[in-house]
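With one protein chain held back, the other chains of the complex are shown just where they sit.
All chains are identified by letter, namely A, B and C, in their written order; residue positions are counted from 1 within each chain.
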Amino acid sequence: EDSFTVAGRTFTSRLLVGTGKYKDYEQNARALEASGAEIITVAVRRVNLTDPDKPMLVDFIDPKKYTFLPNTAGCFTAEDAVRTLRLAREAGGWDLVKLEVLGDQKTLYPDMPETVRAAEMLLKEGFQVMVYCSDDPIQAKRLEEMGCCAIMPLGAPIGSGLGIQNPVNIRLIIEQANVPVLVDAGVGTASDAAIAMELGCDGVLMNTAIAEARDPILMARAMKAAVEAGRMAYLAGRMPKKKYADPSSPLGGLI
Amino acid sequence: EDSFTVAGRTFTSRLLVGTGKYKDYEQNARALEASGAEIITVAVRRVNLTDPDKPMLVDFIDPKKYTFLPNTAGCFTAEDAVRTLRLAREAGGWDLVKLEVLGDQKTLYPDMPETVRAAEMLLKEGFQVMVYCSDDPIQAKRLEEMGCCAIMPLGAPIGSGLGIQNPVNIRLIIEQANVPVLVDAGVGTASDAAIAMELGCDGVLMNTAIAEARDPILMARAMKAAVEAGRMAYLAGRMPKKKYADPSSPLGGLI
Amino acid sequence: EDSFTVAGRTFTSRLLVGTGKYKDYEQNARALEASGAEIITVAVRRVNLTDPDKPMLVDFIDPKKYTFLPNTAGCFTAEDAVRTLRLAREAGGWDLVKLEVLGDQKTLYPDMPETVRAAEMLLKEGFQVMVYCSDDPIQAKRLEEMGCCAIMPLGAPIGSGLGIQNPVNIRLIIEQANVPVLVDAGVGTASDAAIAMELGCDGVLMNTAIAEARDPILMARAMKAAVEAGRMAYLAGRMPKKKYADPSSPLGGLI
Partner (left out) sequence: EDSFTVAGRTFTSRLLVGTGKYKDYEQNARALEASGAEIITVAVRRVNLTDPDKPMLVDFIDPKKYTFLPNTAGCFTAEDAVRTLRLAREAGGWDLVKLEVLGDQKTLYPDMPETVRAAEMLLKEGFQVMVYCSDDPIQAKRLEEMGCCAIMPLGAPIGSGLGIQNPVNIRLIIEQANVPVLVDAGVGTASDAAIAMELGCDGVLMNTAIAEARDPILMARAMKAAVEAGRMAYLAGRMPKKKYADPSSPLGGLI
């Protein structure tokens, strides 16, 4: 069966989903189930993981059933990100993490030098680091060489739904990578996810595209199918594009 | 359950596949099964429907299990098309048909005046006519008004694999149509099929994209998933596109 | 010097402009001058050509200096179009005309069968017919074979400013044509016009892109430069696209 392995763990679903923007944890849980995802990335600074007096994510989504991937959404410095992930490790024992260090509020693009610095600190502390990054192949390579276990280039600004803006860069990153490459951010609808997979990505992470669809549960199912479709199309090897029409068979052979 | 109805028959699969370019009827049958299609369009002038001394399509694909949709591939005049479909009706009793009258060999685009003329003749003889047409909304409307039971605009030249070239026109055709609209021709890979469905099409017909993939059976499965993904995404209502990033929650609320 | 010839008349400017949506005839005249156009297409049913008690177009734009190309904007039948152009011929002696027969108000796409019928009538009456048409290469060929002196496929809906939606079709039309091909409708900004010319068009006609720019006179100058740029790029023969970077010279040869 088709699968991908990150930090020694093997997954068959190539769709990763988030925990932001849902109406409540219950809707989040239902979308997660509909998506077929095995990994849920958790915004540690936004999600209640520890206060038993309030609704807790783990009451709706079982960390034994799903891989929780703590992330550092909302962190703008390496120190903030590292502190956040230390808390997550203490709270749930999670050491496979998704690092994001943001550069500004308008784009929510990563601050790449801070990201590299944070990755260094986390790797030294024994974390397994999946890393949100720009689609710059040179920086992606550097993060891999440092020891990051997955490269997660952005397809478009977080929450924009614009789809992959620069397929050339995503392709270049994939061609050179020896660790999984997952497109993170930018997917808006099903075909965007299929396109990411057709480029050869190992997976796609999304949040807003599901949570802000008119019907998030149905969109979660759509995304499951889209990621599978794109993956199969990649493996099946698409037909070449042609400049002109190509009839089904020699027309001379007609009855 | 989600379905569409054409000429009084209801289908749950929105993927239609063809009979050209496969290695043999057996591969064609396996691709058909993998695709989940309920309708197979049959090039009457190319496929052996009547000579028992040669391999016959119906020995591999059961007309009781699948809806056979005879088509007029290779016909360049209304008379040729009508004659071809009369033969099909005599051979198998099929009166739900797909009309295509081609304009030239280089593009395999329809000759629209001949198509209109052929449609008139066929409708008069009691055929139910699904019609391959250009993506011109004015001509599509006319074909519907004449009584065609489905409009099948091209997405790109037959066999080109270029994907939908003019989504504006496909959208305009869908907005005005009261019969099913199915994109016919041009799909090259899974995301192309998803895009067609996200535009609001009722279905997609393809042949080369499956038959000329490196692994046609796997591509048939990919296309099944892609059409379902695109349809669900359409029904789920995609998120709006945004010019800038949109964080998962007010950053002011961070720890 | 680079030029194109239509109906025996030779023009060096490949930009054609219109008479709609301007504040007044004076602005129209200034935009025309800034555009460098030699041909101005005149909506006979909207522009005052005959009533001396109101401002007349010919008082601002000299028919001796510019080629007036009467058009049938607003006509939805062949008879209307023919009648309109007869009036124009009586009023100004113009027999080089631009035919458009519209199919509906939402798209302002041509009704192609009515267009063909009108073209037949006009050709019989000795008009030189430049014809607004869909981007269907089969229909474009037919119009040329009937004797139309220029083919004017739409790039996008009139007044939409969406740019050329289907470059594949425009290319196919150009490849087969023996008369000038001019993109008519759809241009929104300078690069759209350049793209049309790079495809090998003989010219571009536009109205809204200039008239509804914030500064119509400056946009007219922009369009002049864009059409020239696209034409020169077409003639100069662009570099091939490459999948990877290509350094300026062998890096081994560095100091």
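One rule holds in what follows: a residue touches a chain if its C-beta (ideal position, glycine included) is under 8 Å from a C-beta of that chain, and two chains touch if they have at least 3 such contacts.
As the structure is a computational prediction, the values presented were derived from the model and not from experiment.
Trainee: Among C:108, C:182 or C:204, single out the residue that touches the unshown chain.
Mentor: C:108
Trainee: Which residue from A:69, A:172 or A:245 sits in contact with the chain not drawn here?
Mentor: A:172
Trainee: Please identify which residue in C:26, C:125, C:175 or C:215 touches the non-displayed chain.
Mentor: Answer from the full complex: C:215 touches the omitted chain.
Trainee: Please pick, from C:46, C:65 or C:124, the residue that touches the omitted chain in the full complex.
Mentor: The single option touching the absent chain is C:46.
Trainee: For chain C, which positions touch the chain that isn't shown here?
Mentor: Residues 18-21, 43, 45-46, 73-74, 105-109, 157-162, 188-191, 193-195, 198, 207-209, 212-216, 218-219, 221-226, 228-233, 235-249, 251, 253-255 of chain C touch the chain absent from view.
Trainee: By the contact criterion defined above, which parts of chain A meet the unshown chain? Give residue numbers in ascending order.
Mentor: Answer for chain A: residues 103-104, 106-107, 109-113, 116, 134, 136-139, 141, 156-157, 162, 165-169, 172, 176 touch the chain left out.
In this text, only the chains that are shown with their structure count from here on.
Trainee: Do chain A and chain B face each other with the same patch, meaning over half of the contact numbers show up on both, or with different patches?
Mentor: Mostly same residues: over half of the interface numbers shared.
Trainee: If you average the CA atoms of chain B and of chain C, how many Å lie between those two points?
Mentor: The answer is 35 Å.
Trainee: Please work out the Cα centroid separation of chain A and chain C, and write it as a whole number of Å.
Mentor: The separation of the two C-alpha centroids amounts to 47 Å.
Trainee: Hey, what residues on chain B touch two or more of the other chains?
Mentor: Where chain B meets two or more other chains at a single residue, that happens at 106-107, 109, 157, 162.
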